[in-house]
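Note that this complex is displayed minus one protein chain, with the remaining chains in position.
And then chain A:
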């Protein structure tokens, strides 16, 4: 099937400042694309370019196979949900939702039918006569989504729609957006700075930094095989442990030597890694550092480290120690015996380890 959204070599400048550099993304119908990155990375600008609210400086942007470079937002067959909801303050909820149809001259009967449909879907029927000012944040969010849904567009655009909600509501609405996507099978582009939102919602993630795409992939690819140190550090909470190490090839694979404060270096052996440069940065997720007995296999090796901080988080307990001069986090069971100041035996699982070049920050293996 043809991609529903196809962006090739897109550039965006404000005067002499390059905001977006050589963006290449395309998604298939039914995809949920999440643009994620720290503030100022250009993700919202990219979304505005897709919506047609910002003109692009170079490259091509196609929606449904048609070039959109000179097409105005209203003719792009898109719907957008904004961070501040952008509900029309003087109109009732019903008028907010039907405004787009009214402007486009849709007949009253169709308007009423679609309004009823969307109101039922989002459970906002009792609110239809109210003004936006009389609604709570979560209700406004629903109305904003209703305004998008009622249009039945080729492409839904979401600009950080959940960041004005409190933590609990955010998780609820996240689930709701996901179930909406599954129900409708619609194509969506979603901007967020929250990597958990990105992981949970996306079928495809674009990680951006400084106007440049760092990596495109499924949530699993991004999580397990980050393309560089930035992606490794940005995606996942707590962040991936990035430990400087010395690599030496031996008969069976590679020996990795990790410096420790006031003690012998830890030596781990990775039987699958070959041809590593001498200096590498080892990327290990917190859940790959556990306690002996929970994981088995030849990739698991044990070492003793001094525990510095213990943070119980309910389901798990996070334990911090220092390796290779960096503070690292291990994700242990809630009932762990680890205590601050004492030595503890950790099990390192190198099954999903990543290696990065400390100079360029790029992934080696």
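Quick note on the criterion: a residue touches a chain if its C-beta (ideal position, glycine included) is under 8 Å from a C-beta of that chain, and two chains touch if they have at least 3 such contacts; residues count from 1.
We take it that contacts and distances are computed from a predicted model.
Chemist: Leaving aside the chains you can see, what is the UniProt protein name of the one that's missing? Options: "ATP synthase epsilon chain", "Carbohydrate ABC transporter permease", "Heme exporter protein C" or "Radical SAM/Cys-rich protein".
Modeler: "Carbohydrate ABC transporter permease"
Chemist: Among A:8, A:24, A:90 or A:175, exactly one should touch the missing chain; which is it?
Modeler: Going through A:8, A:24, A:90 or A:175 one by one, A:90 is the residue touching the chain not shown.
Chemist: Touch as defined at the start, partner being the missing chain; which of A:133, A:185, A:262 or A:359 qualifies?
Modeler: A:133
Chemist: Of A:3, A:73, A:210 or A:238, which one is in contact with the hidden chain?
Modeler: Answering carefully, the residue with contact to the hidden chain is A:73.
Chemist: Where does chain A touch the missing chain, residue by residue?
Modeler: Against the left-out chain, chain A lists 48, 51, 53, 72-74, 78-80, 82-91, 99-100, 103-104, 131-133, 140, 147, 151.
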